[in-house]
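Only one protein chain is missing; all other protein chains are in place.
So, chain A:
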Amino acid sequence: MSRFFATGSDSESEESSSADEITPKAPGTTFKQSLLLSDDEEDTKRVVRSAKDKRFEELTNLIKTIRNAMKIRDMAKCLEEFEQLCRAFLKSKNIVDKEGVPPFYIRLLADLEDYLNQLWEDKEGKKKMNKNNAKALSTLRQKIRKYNRDYETEIAAYKENPQESADEEEEKEPEDSGASSESEAEDGDEGVSAKAFLKKKPEAAPEASKFLKSAKGSGDESTSSDEDDDEDWGSDTVDSGSESSDEGEGKSASLAVVFLKKTHDADKSSEKKLGKKKKPKKKERLEEEAEEEGGEEVEGGWEKVKGGVPLVKEKPKMFAKGTEINTAVVVKKLNEILQARGKKGTDRAAQIELLHALAAIAAENNLGQGILVKIKFNIIASLYDYNPNLAAFMKADMWKKCLDCIDELLDILFENNNIFIGENIAEDSENLGVSDQPFRVRGCVLTLVERMDEEFTKIMQNTDPHSQEYVDNLKDEGRVCGIIDRLLTYLENKGSTEEICRVYLRRIMHTYYKFDYKAHRRSLGLQGESKSEQDQEESEGEDSAVIMDRLCKFIYAKDRTDRIRTCAILCHIYHHALHSRWYQARDLMLMSHLQDNIQHADPPVQILYNRTMVQLGICAFRQGMIKDAHNALLDIQSSGRAKELLGQGLLMRNMQERNAEQEKIEKRRQVPFHMHINLELLECVYLVSAMLLEIPYMAAHEFDARRRMISKQFHHQLRVGERQPLLGPPESMREHVVAASKAMKMGDWRTCHSFIINEKMNSKVWDLFPETQRVREMLVRKIQEESLRTYLFTYSSVYDSISMETLSEMFELEIPTVHSIISKMIINEELMASLDQPTQTVVMHRTEPTSLQNMALQLAEKLGSLVENNERVFDLKQGVYGGYFNRDQKGSYQQKQQGYQRGGYRNQNQGNY
């Protein structure tokens, strides 16, 4: 107690001083007697009193808080509590009418008013108060004045003989100062510590009796409410209450008991504080209260002693001996158990146990599959409920239990064809009994499986992907797929199309990201290495491609919700792309028009879309469609947030931008590790495609004044490479690509090749492709071709003519290929040359402008823009139409300039040299 009040010592002294003021005019004892008298009355009529006590306890609790607030001068709190008090008092109006205004209430009103007046007078103190408090003080003062007008007589009466407080003061004085809060202890002794109890023991009789009264008050309360079906618990409280006061005097009180009582009360007071609004409801269902109270006890940390007391008690009582166990009884019992579901104090584990037991009983007594299915549904539901927080993931073992249950449920459903289940079967139209009619059970097995699948994802998300645990968990994926498959066959027979679509999507979601090695091998025409493996292959059934095709097409045809179809299309494309069916994938992507409206989809679908685009790009790369690959990857890569966009991790730099809540949401969106797309592979593919596009382009447009970049990121990497003061041999993938780009710039394809394809890059990137060798060959070929182009762009000005044979030797390309590449360049006007067929040479036309000419061209361009700008100034001065040149003249000027660029200099040059 002293500890508790050490902080508020100044206010406490004030309190006592205020009490001192009253002390001199406090001689009488009548009040005390009346108090005792009323106590006796209460004893006689119990039931009424329980309601009254509850009200009064609420009031005392509030009063206690107010007094506390007064002590620490927290006016805002005081005001708030006072308002609540008034409300609570109003609620207990009828009781008050019957019993009269409770004296403690009057006392508080009087004290509060005094206290406030005192505070009001204390100008200095008021100045020190913060704004909030000062405001609250003035409001409270006005309020209490108005309020007290109604109780003027009572207050006056109280003020005349405030013997109560006087008595207290006298008692307290011989003791330590800490006891000055006795008044508080009286109003609601709930907050008193065990020490206080011990200390108070030698107190005088009236005090003890008073104490008895309040203790009994709380004790009685719990007794009356608990009495209905929880006798021993309630009486226990009473005992502890009376013991602490009675035996305490004999100094033989066991500390434990005192503690017990105290914590109980503390609990209750806190619970009351929290649950004030619950009060009226509670009153309505008094019979439920016992259970709830018990539950709250458990929460208070007393699980070991009383945890599940009602349940334990119930268990043997599940069915009274000799009761005939039939469907109705079991259903009733089931409902009983389910009632507790979702309630605060329910022991979820025990509930699951109970349900299992019930299932066993049902099975034992051959009550039919209907009831069993019903119970199973509920068991699974309870398993999901086990974790109260949706964000948290299930424990793996719980989840496994859940798997078992679903498996069993499906077993039953498969065995018994006559069970109808559905979400929309009303509770009362269920048919669980054994009869000729088919069973009708409420519940949706699809939802349960979906939930199970989600939990699986959650478990995977929350497991460290580099641990053995992850591998172990991943092994269960097979079971999940199995269950989904079974559900699929079940629903194909019984479910609606909507349900089928949903379960198909689940199936697709578990299929699309897996590479079908068997089909791959089969398509290559390879026989399995060993006989047994081949057998296994044959027994495994159809290709995933066929399955995907079938499922997706069904969804395309039947689905009515857009989301499922979108997901199915994306998964389908992903699957195509993964298996290098580039054209199908591309066509599907283009036909779906997803690119146009994907930004309206929800984030998970967008993540799926991003994954699909990336996979599409990688597929294009494998097929040698460098440009398509680059375009597909551009969006993801250019943002620099590939990790986030693919849902494969959160970026650190965003930490300050999002709060914990957002982070949680984002975490939930993450794709489990086993579905990740390798980011390094992705970046490498992107950079290599950018290199193959950009380097020839750069060489071709070296003198262009306004050349644009194809890939910003690639340029960035190049610049980073240039900034290195000392260039060692490349280490990382990026450095390799940069080094290769430099080699390619010089037309040195061999070096470029050795940088792109080597041991390091193989292990880092290329080996991740299923058809490694083919990809590498494609890449070499591309490097040779693009190097040839770059070489011609860069060095054509040095040559008068060059033989194609030499070129083909230099780049190790066949002559027809060289021929076709050069022809293409000539046609596109990239290379000013002609092919001399008989000698197989390329004759350069030397039409590339010299650097001086280039410069002059640039200057001309700049001057053009200068003139334009100048004209604009002039326009402004003269009005729009009075331009220096009029409109069409200007146009012709520009045209002339362009013409000059195209052909002018060529003719000129040919003439001159």
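By our rule, a residue touches a chain if its C-beta (ideal position, glycine included) is under 8 Å from a C-beta of that chain, and two chains touch if they have at least 3 such contacts; residues count from 1.
The rule we apply is simple: contacts and distances are computed from a predicted model.
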When you check the chain that is not on display against UniProt, which of "Myotubularin phosphatase domain-containing protein", "Eukaryotic translation initiation factor 3 subunit H", "Trafficking protein particle complex subunit" or "phosphoglycerate mutase (2,3-diphosphoglycerate-dependent)" does it turn out to be? "Eukaryotic translation initiation factor 3 subunit H"
Taking the full complex into account, find the residue in A:117, A:416, A:772 or A:858 that is in contact with the omitted chain. A:858
Contact footprint on chain A, counting only the chain that is left out: 850-852, 855-856, 858-859, 862-863, 865-866, 869-870, 872-873, 876-877
